[in-house]
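A single protein chain has been removed from this complex, and every other one stays in its place.
Chain naming follows the written order as A, B and C, and within any one chain the residues start at number 1.
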Amino acid sequence: MVKKIDLNCDMGESFGPYTMGRDQEVLPYVTSVNLACGFHGGDPMVMAKTVKLAKKAKVNIGAHPGYHDLQGFGRRKITMAPDEVTALILYQLGALDGFLRREGERITHVKPHGALYNQAAVDAKLAWAVARAVRDFDDRAILVGLFGSALIKEGKRAGLDVAREAFLDRHYQKDGTLVPRSQPGAVLEDPEQAAARAVKMVGEGKVVSYEGQDLPLSCDTICIHGDTPQAVQMAKRVFQTLLKNDIRVRPMRANG
Amino acid sequence: MVKKIDLNCDMGESFGPYTMGRDQEVLPYVTSVNLACGFHGGDPMVMAKTVKLAKKAKVNIGAHPGYHDLQGFGRRKITMAPDEVTALILYQLGALDGFLRREGERITHVKPHGALYNQAAVDAKLAWAVARAVRDFDDRAILVGLFGSALIKEGKRAGLDVAREAFLDRHYQKDGTLVPRSQPGAVLEDPEQAAARAVKMVGEGKVVSYEGQDLPLSCDTICIHGDTPQAVQMAKRVFQTLLKNDIRVRPMRANG
Amino acid sequence: MVKKIDLNCDMGESFGPYTMGRDQEVLPYVTSVNLACGFHGGDPMVMAKTVKLAKKAKVNIGAHPGYHDLQGFGRRKITMAPDEVTALILYQLGALDGFLRREGERITHVKPHGALYNQAAVDAKLAWAVARAVRDFDDRAILVGLFGSALIKEGKRAGLDVAREAFLDRHYQKDGTLVPRSQPGAVLEDPEQAAARAVKMVGEGKVVSYEGQDLPLSCDTICIHGDTPQAVQMAKRVFQTLLKNDIRVRPMRANG
Partner (left out) sequence: MVKKIDLNCDMGESFGPYTMGRDQEVLPYVTSVNLACGFHGGDPMVMAKTVKLAKKAKVNIGAHPGYHDLQGFGRRKITMAPDEVTALILYQLGALDGFLRREGERITHVKPHGALYNQAAVDAKLAWAVARAVRDFDDRAILVGLFGSALIKEGKRAGLDVAREAFLDRHYQKDGTLVPRSQPGAVLEDPEQAAARAVKMVGEGKVVSYEGQDLPLSCDTICIHGDTPQAVQMAKRVFQTLLKNDIRVRPMRANG
């Protein structure tokens, strides 16, 4: 059977005069992009521009909503009630959709950002608050969450198609959660190593943990970071290595 | 022929712990509401709540986008390029729509707020930037602008249905523009006087200017303010006085 | 021996067009005010105005710094590193001082706001981050914290004068922490009951807990809320009842 995988990248995270990520250079090597919606990054002009860029590249265009915290780039937890989280997501999905409908596009998938993503991986109530927002906005949208996470579980419970995500350049702990960025060696920087991990993930359904053991891991999409110094090189190498190993790189689709 | 008019009110302008306007009390006396979209007022929770409130009241639900300036309540001019203004509007229309689609509703009309409204009344380029955003978002939406304004003109040019707005509690200058709030007597506070003005506006197509002369004025909708001390009393009095004068109060509709 | 106490109130929490608190009416009944610094409430114009108001009333003028979260009014926890918290506080103390020095005044005391206050009551690292900021800004400033809290302890360790605060209108749990606002009955609304609590706190050094038992409690200052419907009546009643019971109401001072 032909193996296949989606490669996704967070984009549109620049803000006003500030540039973040090498969106244009990474685009050729990914099949789905997750666009910031103005709360942890992105602004209306950045969103307008990035939507056009993504449309031209013919990739899936998804939303990447986060906490309203530009200074912390959405990486700081903010305690919010489930209803507040649902409203937070609906607002951002709608805002992004404002630019997509102008281009005749719609939000294909939703991937929460930063602290919201991490909390929704382990907190079922929060995960439900997110899943409910996506379902109420457009039940055709795919919900992207960490493989094995509460978000994937609650997404299914909400009747949504889900995409299980894996990380190339972040280490996994034994329990399948990510090693926090603050820990040494949490982030992998070698494109070669990342590419080999990608092949193993898709080909064998496994990843080597921080502690050195094989962990089972099923994924529908792999995250490519666009804001690191080695981003472009890594994206290219992963993309090419997957192809060389007869793994098809194609956009995630509802129902697989 | 039966005379008819729409009464509109800006709502959902509270923010976090801060309350603005007596939305619930004014609702019975208006037929269209313009909801703040989080930039000059409103936040996702306020928007979620106000959309539900408005739906229950069976009024037209429109968007009230403004400059991104909570401290200045969108009343301070910010110099922005036309493309920036278009993106500003698209973002806010989308954000509001996020809550409306959950309720099976859509944005019936768009009325810019504060400084944006005033500038779009006289600046054709800015007016076009606004009209274009509304058209690109949903060309069924009605664009609301000051009677005689550039916004009405550009809205028509964009192929949109427009609603010409009149103000009960703001004085008009000879040229048909509003007397700035900073000027003494710019704002009328007497419900009786306001109600009489409404009847004259709809019945005779005239308003008495600041300088005391009759000005011709055609309007499809009249603005009722919800954030003044006398807001509820004024709304009620205007509503009742119109009915008493055989003027039908009904929601604005596309194509009149 | 003459008993004495300081009454403090959070003020200057309005923002732009939004009013919060009945500052002017509560002022006659308090001896210290804690002014919001623009992050959870307050803006430069509100700060300028409230500083003038407080100076005229001849009360202690302190800072009331909080998390940068206007929508959540600083009541939501935001995970921040200690260095980030220290910088957060220094910024806000400085900003308030900008207005005080114009009036020939200085910050007499610092009381963290909302979630920051509550976290600094139980988290020693956060408490130290706050205390260090106050000391580095001006070591003559008094640090205000919950009686028995980590903040009081770390403030002393930083070499600061501290003021132990008690709450009239919030219930205490057995362990001396406040019952969360979300719990029923957490907030007391009866001015009579509040006044009696104040007399018992200062006179006997005790408070009746949520569970109904006497808790020992020593306080240098009692918090009067200014943003509730009964705020003015409660402030007045507490003030008068204290006087009637021969308790002197006077501003907190360094070294008692």
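Going forward, contacts are C-beta pairs under 8 Å (C-beta built on N, C-alpha and C of every residue); 3 or more make two chains touch, one makes a residue touch a chain.
As the structure is a prediction and not an experimental result, all values here were calculated from the model.
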* Kindly state which of the options C:Leu93, C:Ala166 or C:Val249 is in contact with the chain not pictured. => C:Leu93
* Omitted-chain contact residue, chosen from B:Arg76, B:Arg106, B:Lys125 or B:Lys174 -> B:Arg76
* Structure fact -> Full-complex touch with the removed chain, picking from A:Met20, A:Val134, A:Ala166 or A:Ile222, is A:Met20
* Structure fact -> Those residues of chain A that touch the unshown chain are 15-20, 41, 43, 70-73
* In the whole complex, what residues of chain B lie against the chain that is missing from view? -> 68-69, 71-72, 76-80, 115
* Asked: Tell me, which residues in chain C touch the chain that this view leaves out?
  -> 38, 44-45, 47-48, 83-84, 86-88, 90-99, 101-102, 136-138
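Just so we're on the same page, only the chains that are shown with their structure count from here on.
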* To do: List the centre-to-centre spacing of chain B and chain C in whole Å, with centres computed as mean CA coordinates.
  => 41
* Asked: Between chain A and chain C, what is the separation of their C-alpha centroids in Å?
  -> 43
